[in-house]
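Since the structure comes first, as structure tokens, the remarks are kept for the end.
For this depiction, one protein chain was excluded, whereas all remaining protein chains were kept in their positions.
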Amino acid sequence: MSEAMAHKRPALLNTFIYDFIVLWVILAAVPFLWTVWGSFKVEADFFSRESWWNAIFGTATMRETGAAFTGDGYYGAWITRDFWKAAFNTIIVTICVTTISLTLGTLGGYALARSGKNYAFWILIAALVFRAMPHITLVSGYLLPFFQLNIWGVLPTSIIVLVAINQPFTLWMLHSFFLSIPKDLDESAMVDGCTRFQAFRLVIMPVMWPGVVTTGLFSFLLGYNDFAVTAMLLSAENQTMVPKISSFLGSIQETGNVMFAVAAVVSATVPLFILVLFFQRQIVSGLTAGAVKG
Amino acid sequence: MAQIRLKNVSKRWNKFVGVDNFNLDIADQEFLVLLGPSGCGKTTTMRMIAGLEEITEGEIWIGERMVNKLEPKDRDISMVFQSYGLYPNMTVYENIRFPLKVRRIPQDQHHERVMKAAAMVELEPFLERRPAALSGGQRQRVALARAIVREPNAFLMDEPLSNLDAKLRVSTRAQIKNLHHALKTTTIYVTHDQIEAMTLADRVVVMNKGLVQQVGTPMEIYDRPANTFVASFIGSPAMNLVSGSIENGVFTSDGIRIEGLPHRASGAVTLGFRAEDANLAEANGQIEAPIYTVELLGEATMLSMRVAGELVSIKVGKDYRAEIGDLARIAIPASACHIFDQSTGARIEA
Partner (left out) sequence: MPNKTFFAFILPSLIAMVLFIALPIVSVVVQSLYVSHEQIMVEVENCQPFGGCSTELRVDTAATAALREEQPLGRFNGLGTYVNRAHLATTELGVILSSERSIGEKWAQILNLPFYKALIFTLVYCFVVTPLAMALGFTIALAVNALPKVTKGPIIFFSLLPMIITPLIGSLILYWMLSPNGILGATIQHIFNDPTLSLRASPALTWGALLTYGVWTNAPFSFVVFYAGLQTVPGDTLESAMIDGASRWERIRYVIIPHLAPLATFVALVQLMDNFRVFEPIVGFSAEANATSLSWLIYNDLTGDSQQFGSAGATSVLTILGVVILLSPVLVRTWREFKHKAV
């Protein structure tokens, strides 16, 4: 209904549509562009008391550093305040969370998609309820036992917790992807001589990659974007990026510190930009996978 | 190669009965067709034989083994699925080879056997393609080749022709019949199409609502349907069924009277006759009614008229012409009539 009818649309409506879209794109994108630009300025520019034109032209930055752009914020965050360590921890956490989630999720999602028994249905409903649990309520249940078991503060604990919290969502998503693969395929394989697991591994998984990639993106996002779990369960030296940024804010009085946080925020946003750039199609298909059927 | 035996086999889901007390001996090398409308339990029966569906009650034997507890892979059968179940990530060659590979058949035999199976279904030019690049008929043949590449105890085919267009269906049907003749492997074939059943089968099992209605050769089922369900399911058009009453060998109902029927039946019955067994009457016919519609078929003309509240079809010569509403007189020989009990639907023998 789009292009064919475009010429029939009244000019006024067309103008309205274009204006609206331009406005939305500005709303969606400008905060990011503004912050990226500002992260190369000094605090007096990015938080200018005089005029926000300073942030664009870098008046104070010129005065303080001699150039219109400065990497001081980045240097301060990454080197002085050890943000590289947090970034490294984030890499470990997200890679582990994504791979473990997908391994458990594909096995479980496959079983749920092929069972057809009542209990499979109830497991899915339980997963839906679990999916709705605010993460911080679960975290408040972890802390005391984790202190007792002496496993608080280290990366593996957070990884396992994030995997578990991620399972309901992963199961639902993979379950719906598996449902879209015809049952004939695994049944052929089993008649041809495979066990259930061989059928899963040799026949189903090779055609399941799009679903796995999409679900993996969302697992990655969950691990990457998490604040509640990592902030509460990691000790200061094991922090990942997001809780690290939050701890920058704690010492906000020091001059320059805010710019460290701004630089860190921009650094943490870059991987997400790249992700959307390359996997836009998969993200869109993942968001709609559950929806279009339900 | 083996015979297959089903003893008191039933399948239930909670309260729903899918297959009820199915008993059958399938001989070695037989081509058996399970025929019935959708939801009659024919596919479930086949899936229980394949091991894809658990058996609620009863026993299934393939050859000398009771296979109830065996995995599908251990039953040594091969199966062609309705939507073929081809592996989209493998080429045609790899698809056909897959059963050999997973069954650990020595590598050096693979190529020869794949090529032989491909040759039997004329797939040689397409071996390097993927299923997505094939037409429906070609995919169907890949599924067949994959089934025949190893020599299993039995072939199971689940409506293999239903996704093909009418023309292709006829030629593939012939190919399946020819393959069975060449390989002589016991075959169980599920379909809802009575023409496929008639053309392919050594024996047909007609099923409805989980129950076996009749087992017999195609001619037996056509000539002596066991009940009104089989009578109305087999033949095109379906057998005309008219309810009325019979007394001393005379059947009467609104607009119809047939004499000379066997004396054994009396009271309320259903009378059946086929469109092709009736004809135009010279003088007094057994049916006299206005014509409801006239359809030209080419090789014949099909009349329909309302008798005792039912539309009945009569096949007459191809040159017959009449207008809707004209009175027609139809002759029905008593020997061509079937009589069924009105309450149970069961056939009443002469």
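When the chains are written out, they are named A and B in that same order, and each has its own residue count from 1.
The definition used in the following text is that contacts are C-beta pairs under 8 Å (C-beta built on N, C-alpha and C of every residue); 3 or more make two chains touch, one makes a residue touch a chain.
Computed from a predicted model, the values in this text were never measured in an experiment.
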item	value
Chains shown that the absent chain touches, full complex	A
Which of A:Met62, A:Ile92 or A:Ala120 contacts the chain that the document leaves out	A:Ala120
On chain A, residues whose C-beta touches the chain left out of the figure	1-3, 6, 9, 13, 17, 20-21, 24-25, 27-29, 31-32, 34-35, 38, 46-49, 52, 55, 103-105, 107-108, 110-112, 114-118, 120-121, 123, 125-145, 147-148, 160-161, 163-165, 167-168, 171, 196, 200, 221, 224-225, 227-228, 231-232, 242, 245-246, 249, 258, 261-262, 265, 268-269, 272-273, 275-277, 280, 283-284, 287-288, 290-292, 294
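Keep in mind that, in the parts below, only the chains that are shown with their structure count from here on.
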item	value
Residues of chain A defined as touching chain B within the complex	182, 184-185, 187-195, 198, 202-203, 206-207
Sites on chain B touched by chain A in the complex	50-52, 71-73, 77-79, 81-89, 98-99, 102-103, 146, 156
